[in-house]
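A quick write-up on the structure given underneath.
Heads up, one of the protein chains got dropped from this complex, but the rest are sitting where they should.
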Amino acid sequence: MKKLSLLMLVFGAITMLAGCEPLTIFNPKGPNAETLSNTIILSIITMAFILLVVYTLLAFMLTKYRASKAAADYEPPHEEGSHLLEIIWTVIPIIIVAFLAVVTVRTTSTVEARPDGYDNQEPLVIYASSSNWKWHFSYPEQGIETVNYVNLPVDRAIEFKLYSFGPITSFWIPQLAGQKYAMSDMVTTIHLAADEVGSFMGRNSNFNGRGFAEMEFEAQSMTQQDFDKWVMDVKTHEKPLTEEKFNELLTAEHVGRSSYSSTHLEFRPAPMEHSEHMNMNHTEDSTDSETETHSH
Amino acid sequence: MKIDASLPLEYSTEENQLKIFGFWIFLGAEIVLFATLFTVYFTLHNRIGNGPSGAEIFELTPVLWETFLLLTSSFTIGLGIHAMRIGHKKAMMTFFAITLLLGLGFLAIEIDEFVTYVHEGATIQTSAFLSALMTLLGTHGAHVTFGLFWGIAIVIQVAKRGLNPQTANKAFIFSLYWHFLDVVWIFIFSFVYLKGLIS
């Protein structure tokens, strides 16, 4: 890990040239995004090594064997190839690929599960669904719903359940986790947690028509107290989401932020879970969100 | 044109050999085409939406007749090619004509099947399952229809020009096509109808 952070430093220096802040992907604020950031840096270093080998060889060949340097009567020899060399440049790449394959499998399973250190904690489940060019966030436990913004408690495992009321979209908060598709006939899951309080850019990254560029939302992480307070606020001050109001929202192209003291899951349940994403810890049916809020 | 008399008529010129080889490659592409349609069908065959399932609409009797007709036609076109090889123009034409009539019979039953489905409210727009089913069957049926016209053109040419390297080559390639359609049908019969009826 020490090595990695050193490399991070080097990489940070490079990115300084491009801007003052580190690039979004290398500025993670949660365990999921951090795993990915480290994976990417590791792969960049491995690849830089390969580039170095190829560039050195190319530079060598081009300087040493140019016609202008050769004697006028020099005739290149006939060379069939070399088994030894061929074995070397087959086996070494295989080793590199095998190494990266192991990294891939491990990191993929890491980010596809509840973040490390949160294993014994019930995650907060938030349904994120897209329609036209906006996002709906339903909190079945809390019984509230928001549009175009999502608030999260820090240091808490969170599970986003994604689906779409139209074209395929991709739910992405780059500083917290990698993206995943939201589709109309199945639910996909993103696991994440936020390490610190802050506001993060979230967006749909999968092209879905005219309003795509503006399809952003704000993800705000806050302390558990602030989060509970915000939930109470919404529950007491906002109107419930009626089916009529929800249909109105669905057909609208762009809307601003809004909050409701009930969720659309009650009358428009989410599509079926993807079988591979069945999470046995969670049997909650999208229709029983009437049940009272669990306390943690 | 160099004619190699030691080879069967349909292989006797270089051009003929190229055409037969090229047609085999084309059949390779056709296999991929039908394989894709089968894959689509198997992906969607349980997605019946609000429409009927296969077990509800499939009827074994017409399908058995279709299978019988097409299998027989594959046999008769084989006889036709055999007749061509031994230089029996008349027998060859007769077998080809029988083949085409059997194909026509197959097509008639298939059209009737489609009409029945539509009457039962099972149209190509009803569900993903029916879209996939009718596209798979329709593509096969369109191939048979095309084959009928193609076969007629060949029979006319053989009648007018006799058996020569060109007509023999065309007839042989047509027989490959016809056998191929038969093989596709066997897959449709087993994996679409029988499997659909069982489940």
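Order as written gives the chain letters A and B; numbering starts at 1 within each chain.
Convention: a residue touches a chain if its C-beta (ideal position, glycine included) is under 8 Å from a C-beta of that chain, and two chains touch if they have at least 3 such contacts.
The working rule: contacts and distances are computed from a predicted model.
When the listed names "Succinate dehydrogenase cytochrome b subunit", "Phosphate transport system permease protein", "Quinol oxidase subunit 1" or "Aspartyl/glutamyl-tRNA(Asn/Gln) amidotransferase subunit B" are checked against UniProt, the chain not shown comes out as "Quinol oxidase subunit 1".
Note that of A:Thr189, A:Ser221 or A:Ser259, the residue touching the chain absent from this view is A:Thr189. Only one residue in the set A:Pro167, A:Gly198, A:Pro240 or A:Pro269 touches the chain that does not appear here, and it is A:Pro167.
Of the options B:Leu70, B:Ala132 or B:Val158, the residue whose C-beta touches the omitted chain is B:Ala132.
Shown as candidates are A:Glu75, A:Asp119 or A:Glu244; the residue that touches the absent chain is A:Glu75.
With the whole complex as reference, residues 1, 17-19, 21-22, 25-26, 28-30, 32-33, 36-37, 40, 43-44, 47-51, 124-132, 135, 149-150, 153-154, 157, 170 of chain B touch the missing chain. Against the chain not shown here, chain A presents residues 15, 18-19, 21, 23-26, 33, 35-37, 39-40, 43-44, 47, 50-51, 54-55, 57-58, 61-62, 65-67, 70, 74-82, 85-86, 89-90, 93-94, 97, 100-101, 103-105, 107-112, 166-168, 170, 172, 174, 177-181, 183-186, 188-189, 201, 203-213, 274, 276-277.
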